[in-house]
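Have a look at the structure below before the remarks.
One protein chain is absent from this view; the other protein chains keep their places.
Right after this comes subunit A.
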Amino acid sequence: MAEKVQIKVVVNGVEHHSEVEPRLLLVHYLRETLGLTGTHVGCDTSQCGACTVHLDGQAVKSCTLFAVQADGSSITTIEGLGSVDSLHPVQEGFWEMHGLQCGFCTPGMIMAAADLLNRNPQPSEEEIRHALEGNLCRCTGYHNIVRAVQYAANKMAGKVGVAADD
């Protein structure tokens, strides 16, 4: 077995020092070492986006990185984005607009959508669909996911209460 490697990461604001195997994927580090099971694994070919987290403020598929590659960085997972008492606008949008059914793709979808709104606060429907291309959902047909992101964009722009599809 390969030598373990020491890494330091800040996850959801908490600093962790861990010894990891070099081939440990970031997603498994989050799920198994840190017990942050909100980040999901939906495939083994980097196609589904269920594992999306923010690494130093940018969305990445955490199954495409080794934990050692995250050494020194700051990570936000779905658990750190917002809590039930203070939801991130994207989380709120998904709830309000029924942007989820089984919930399995949802954490990755929310992290990808939050990243989009960081880069592009008022995306068009087409831009939303394009930005979420890397995230698969088998349940929703994406209809309400689009509306959820529109809701969040409006909310973040201060247009509270404006129905997303008005």
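FYI, a residue touches a chain if its C-beta (ideal position, glycine included) is under 8 Å from a C-beta of that chain, and two chains touch if they have at least 3 such contacts; residues count from 1.
Assume contacts and distances are computed from a predicted model.
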Quiz item: One chain of this complex is not shown here; going by its UniProt record, which of these names is it: "Carbon monoxide dehydrogenase large chain", "NADH-quinone oxidoreductase subunit E", "Peptide/nickel transport system ATP-binding protein" or "Fumarate reductase subunit C"?
Solution: "Carbon monoxide dehydrogenase large chain"
Quiz item: Touching the left-out chain: which of A:Leu117, A:Leu132 or A:Met156?
Solution: A:Leu132
Self-check item: Option from A:Gln6, A:Ser83 or A:Gln122 whose C-beta touches the chain left out
Solution: A:Ser83
Practice problem: Could you please point out the subunit A residues that touch the chain left off the display? | Solution: 1, 21, 23, 31-32, 35-45, 47-48, 50, 77-79, 82-84, 87, 91, 94-96, 98, 100-107, 110, 125-126, 128-130, 132-133, 135-146, 165
